[in-house]
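Take a look at the structure set out below.
Yeah, one chain of the complex is gone here, protein chain that is, but the others are all in their spots.
Lettered A, B and C in written order, each chain numbered from 1.
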Amino acid sequence: MGGIVLDCERNLRWLERLAGLLAEQAGPLTELDAAIGDADHGINMERGFNAVKERVLAQAAGKDLGTVLKQVGTTLVSTVGGAGGPLYGTFFLRMGQSADGKSELDARELRDALAAGVEGVRQRGRAQPGEKTMLDALVPALEALDAALAAGSDNRAAWEAAARAAEEGSRATVPMLARKGRASYLGERSIGHQDPGATSSALLIRSLAEVVG
Amino acid sequence: MGGIVLDCERNLRWLERLAGLLAEQAGPLTELDAAIGDADHGINMERGFNAVKERVLAQAAGKDLGTVLKQVGTTLVSTVGGAGGPLYGTFFLRMGQSADGKSELDARELRDALAAGVEGVRQRGRAQPGEKTMLDALVPALEALDAALAAGSDNRAAWEAAARAAEEGSRATVPMLARKGRASYLGERSIGHQDPGATSSALLIRSLAEVVG
Amino acid sequence: MKKLVNRPEDVVRESLQGLGAAHPDLVEVHLDPHYVVRAGAPVAGKVGLVSGGGSGHEPMHAGYVGRGMLDGACPGEVFTSPTPDQIYECTKRVSSGRGVVHIVKNYTGDVMNFEMAAEMAQGEGIEIRSVVINDDVAVEDSLYTAGRRGVGATVLAEKLAGARAEAGGSLEEVADVVRKVNDHARSMGMALTSCIVPAVGKPTFDIGDDEMEIGIGIHGEPGRQRMKLEPADQIVDRLLEPILDDLGARPGERVLAFVNGMGGTPTIELYVVYRRVAERLRQRGLTIERSLVGSYITSLEMAGCSITILRLDDELVSLWDAPVVTPGLRWGA
Partner (left out) sequence: MKKLVNRPEDVVRESLQGLGAAHPDLVEVHLDPHYVVRAGAPVAGKVGLVSGGGSGHEPMHAGYVGRGMLDGACPGEVFTSPTPDQIYECTKRVSSGRGVVHIVKNYTGDVMNFEMAAEMAQGEGIEIRSVVINDDVAVEDSLYTAGRRGVGATVLAEKLAGARAEAGGSLEEVADVVRKVNDHARSMGMALTSCIVPAVGKPTFDIGDDEMEIGIGIHGEPGRQRMKLEPADQIVDRLLEPILDDLGARPGERVLAFVNGMGGTPTIELYVVYRRVAERLRQRGLTIERSLVGSYITSLEMAGCSITILRLDDELVSLWDAPVVTPGLRWGA
């Protein structure tokens, strides 16, 4: 558990993989948003991560982890818009603050950075798990990670558990009644659809799980 | 040839039959107008003849032929609108003026009344046969009527010839290039479609042919 | 047929009633026969200005009744010229003794019905000047047709002649402004979708999902050609070139650029169109001195646009800037 689970190179691989997944899934994410929102979540995330690739990843050489993650956060804040922009922006800003000045994170430090990001989303959006939002993927992921690490799993296994929990969490939003965000305006009619933000959050955790180890 | 071919009762039957035909054919006439005009000819004619039924035919008892026909003309002028209103209005006004004060018309008088109506259309619209208008049904009808009467046909046969000539005339508008009215704006693209006004004019002659004799 | 209407046969009447209810300070609506006059008509000592045509082009014409524009408007059935008695009654109602100018779009029906109304009004001693608008370059001009259709220039003529009448212009002066606008303006339109006449209940024309009609008329009449959909900039170029060629505008001249929506096209797209219009006119050395962007002469819910370019001189600029207070066009007061 004392080893390095995320370094600068893996961090870039994570962000590039996430950008790729979001570009690939932009259509389906937007479809989910069309059902209970305004049909832009995939487009917004893709636009934001295209800017991240151009403005941050292409210039990341020699920068520490914290700096890169904070730049991802400010880039998302200024290019995504909508609810996703401030929420994902805050997620990466807080993660970057948690990793401030560091070029390598061990298992505990990465866990703390994730927790800081999740807490940022919670504060910015004033939501709770169970309200059909990003938090319904992020919070189970964090809990599964903690449980696995506490049970002595190795990092790969622990992050695999986190990614699965995020995916299950996003699927578990289907029967939920939305209580935050645009979907909450639908009341009962929000039931039966998977939340787009929870779905993109599961991609975030999955891509991170792919690079740690 | 000296007999009465149109009296007040037949005149009303003609106008009622024409109103019925126009109501029945309103859809097809409008379709023809959609192809080379503005999709209203059938609707306009039906609206006008509904007004004729209400305002003229329902009150026609005791009125002479000329009066009724002139009232049809003014009613059409004030209810049809478009090109059809002034043209059909003028047709009936002139026919009525030709039959002024009369309650019965013999073959010659009816022929003259028709000729007066056709001449009114020609003057009002400043068109010639061959320009893809009402005149392409009306003028052949008048010519066929004259020819048949000159050849000694009986009235029924002469008017049957007129009705056929009007129908052939309206079909003959298909290959014509429109040179008057809204269809003329299409230039070459007006070719290949039957003129709506010629088609409704053929109904006018046909319904008249059905009652004379 | 997806429309906010009750019975199709009541659309024109009910819409006029709504107009009257919404703008009692500006207009007075008369029914049977239908016409709309400026509140307080006739205006003493003023030349009257009357226009009209089929309904379905709103706000034209009834929406342009008011101070600095029309004294009266005669709405026919949808896409059907008004009848002579409407025009005659309206003309009498706005006449203050100095004569009345009729602005007539060049459609056989409009021309004939206005002609009959003018004869009736003249019979009552009202002096009439009728000016026919025929600015649509989509229709090849020819001695052998009814000429060109009247479209976007009508709106500009109503505004500009209305300003001249408001300023005390004589019958001939007001008619001259209409003639000048017609001489100095050219238009062309295009459609992405068809309109649906309420009484018909289905599209006037069929058009493929990837097609557009270039040179469309304001009643959904076919235009120059049916072709594959293109980016906005190319569409603008297709409309603008024939307009500018026909207008013969030379570098250094000042123009008014009017980008008009057909009824179903939203404002965001009209400004995308305007952007290219401004770019092209600059490239041709023309100065846009005034502009108008919006849905001012429509074809029911048709999606598409038209462009009208008017050559300006000092007189027209000052008439354009004069106050206008109508339901559909308003500034300066």
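Basically, a contact is a pair of C-beta atoms (placed from the backbone, for glycine too) under 8 Å apart; a residue touches a chain by one contact, two chains touch by 3 or more.
Note that the coordinates shown come from a computational prediction; the quantities given were computed from them, not determined experimentally.
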item	value
Among shown chains, those touching the left-out chain	A, C
Omitted-chain contact residue, chosen from C:Val43, C:Ala167 or C:Val272	C:Val272
Absent-chain contact - pick from A:Glu9, A:Asp38, A:Glu54 or A:Asp100	A:Asp38
Touching the absent chain when the full complex is considered, from A:Val77, A:Met95, A:Leu142 or A:Ala165	A:Val77
Chain C residues touching the omitted chain (full complex)	2-7, 11-12, 14-19, 21-23, 55-56, 58-59, 63, 192-193, 209, 212, 229, 231-233, 235, 259, 263-276, 278, 288, 291, 293, 295, 298, 300-301, 303-305, 325, 327-328, 330-333
Where the missing chain touches chain A, by residue	30, 34, 36-40, 43-44, 47, 77-87, 124-125, 178-182, 184-187, 189
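Just so we're on the same page, only the chains that are shown with their structure count from here on.
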item	value
Inter-chain centre distance, chain B versus chain C - centres from mean C-alpha coordinates, in Å	33
Where chain A and chain B are represented by their mean Cα positions, the distance between them in whole Å	76
Where chain A and chain C are represented by their mean Cα positions, the distance between them in whole Å	55
Multi-chain contact sites of chain B, meaning residues that touch two or more partners	none
Multi-chain contact residues (two or more partners), chain C	none
